[in-house]
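This view holds just a subset of the chains, kept in their places.
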Amino acid sequence: MSDPFFHPVSALELPRFAGVPTFMRLPLVQHGNARFDDVQVGLIGVPWDSGTTNRPGPRHGPRQLRDASTLIRAQHSISGMRPFETVNCADLGDVGPNPTDIMDSMERITGFYDQTLAAGIMPLTAGGDHLTSLPVLRSLAKVHGPMGMVHFDSHTDLNDTYFGGTKFTHGTPFRRAVEEGLLDPKRIVQIGIRGTMAGTEDRDFAEANGIRMILIEEFHARGVEDVMAEAREIAGTGKTYVSYDIDFIDPTFAPGTGTPEVGGPNSYQAIQVCRELAGLNVVGADMVEVSPPFDTSGGTAFLGVSVMFEILCVMAGQLGG
Amino acid sequence: MSDPFFHPVSALELPRFAGVPTFMRLPLVQHGNARFDDVQVGLIGVPWDSGTTNRPGPRHGPRQLRDASTLIRAQHSISGMRPFETVNCADLGDVGPNPTDIMDSMERITGFYDQTLAAGIMPLTAGGDHLTSLPVLRSLAKVHGPMGMVHFDSHTDLNDTYFGGTKFTHGTPFRRAVEEGLLDPKRIVQIGIRGTMAGTEDRDFAEANGIRMILIEEFHARGVEDVMAEAREIAGTGKTYVSYDIDFIDPTFAPGTGTPEVGGPNSYQAIQVCRELAGLNVVGADMVEVSPPFDTSGGTAFLGVSVMFEILCVMAGQLGG
């Protein structure tokens, strides 16, 4: 049972359109706050998109996700899980990046997560572009060692370099993470891969390192349950990270992103896959690439936070059982 | 065969973008009009959203629905039904609500429908938020007694009170309707229920009263035909109301609404369920919660009137056979 301090503001007392928007209307508990060490799951914003090679915007993601998250209520419709009453959840605020310096930003992010992990908090991140995952994984690996990963995305993000040698972009984080030993490639599964390709460099790397890619065609043919059963097998019982790029979902359902690829899962499949994560040994997760300039309506962000709520229920089930 | 007076304006004579937009380009026949008593199916706007607890807008629904309805043609693609030639259809205009007084508005709405029913007209309503259904049902129950209901929605709308005791909101209409004896709970089926929950008060009420809820998971697993066969069984041969909340449909297909829940039916399923209503003893229907400020493109409204056309064909088949 959670401490009532960590309960969201009730919509029957303060309507959902009212109040300063924190993630899911949870208390804002930043580093230095007296209750920081009592948090069990921390929702963290990383407003950063310096790794974006084409259309920027995810730096605005956390704010729009917080806004949309005010529509999230207390209980899961199917499982009945009430995560906010099961574990102490809080909004830990945003990491402050340096939008004009990638290396400086990555250090700031890793530092923020080091502090968070030191307090025993499990992080649920709202990016930010996909390069966000790399500095987060650097921090997690210090505590957990090389992790497995369930990765929802239309892209592999396993490329080597861009623009004549640039190694840190939103198309390269997981190649770096494998090279740096943060992830165990044999325990990585990438689901939803699709779209036109520049070349095969990334797929060659996946094959050479034993990373399992499930293309969208296979996903549609086998269905969510079958695919996710295999995903759980690949990740196994070890420490596992969940990385969810919003462009995994079909761009009609999630237009607010910078590198869309048509033909993806619908919104029901988008949340179904999360429910199938139950049973994994999750040590952290992220929702990345939500880009508000490409969906000012907030529909993409609402789908993003709906996914985050599903993942949070998995975390609460794991921590609070 | 209908009276040619009630035929829509032909698009070959006046293009669809031309003319003052009435519902489906039908004649506007308001209370007091000489032809009022000849109408068989009346399309009525209820531009009202005072029951909305979060994001307002459905008061603008009827106007946008009328605009989108100018794209609707004369014949159903599958059944071949030509409803406007089968029964006398007309746009009865809008009920004038009092946007600053809920009780006054409900009386005005019930009064408008009393007049309509007195003329033997079957009402097909364009809301308005979901509280609209309550004053409409009050009028219908005077004529038809307690009715069954096929209810498409992502929410049960069976809550008791909001904000410390408010009993009339768009989250409470059907609890009131059951309490007031307007609906027979054992003949109510709610289809598409999903989304995060504040608590279980509404589901407890449903269970205690014998209301059948078909959650979206069950809907997706069983498919439209199977679910609708059960729905027809529940509603049975008695007088039945059809209430269609646009948020039944996945918000990607129908973003123009104030309380979206992800993971719903697509646009094909949205119209399929209507086709499966044939055979019921329908006494009225509504399309509610279309909120233009959240979809200025009119796409939601077009889907809304496409659903209304399907329901109209069911009504025409029932009345005009």
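Worth pointing out:
As written, the chain order gives the labels A and B, with residue 1 at the start of each chain.
The criterion applied here is as follows: a residue touches a chain if its C-beta (ideal position, glycine included) is under 8 Å from a C-beta of that chain, and two chains touch if they have at least 3 such contacts.
Every value quoted in this text rests on a predicted model; they were computed, and no experiment measured them.
Note on stoichiometry: the full complex in this file contains 6 copies of its one protein sequence, with 2 placed in the shown coordinates.
Going forward, only the chains that are shown with their structure count from here on.
Subunit A maps onto subunit B through a rotation of 120°, based on Cα atoms and reported in steps of 5. As a whole-number value, the distance joining the C-alpha centres of subunit A and subunit B reads 39 Å. Considering their complex, residues 11-13, 15-17, 71-78, 252-253, 266-268, 270-272, 297, 299, 302-303, 306, 309 of subunit A touch subunit B. Listed in rising order, the residues of subunit B touching subunit A in the complex are 53-55, 162-164, 193-200, 215-217, 220, 250-252, 255, 259-260, 262-264, 266, 294.
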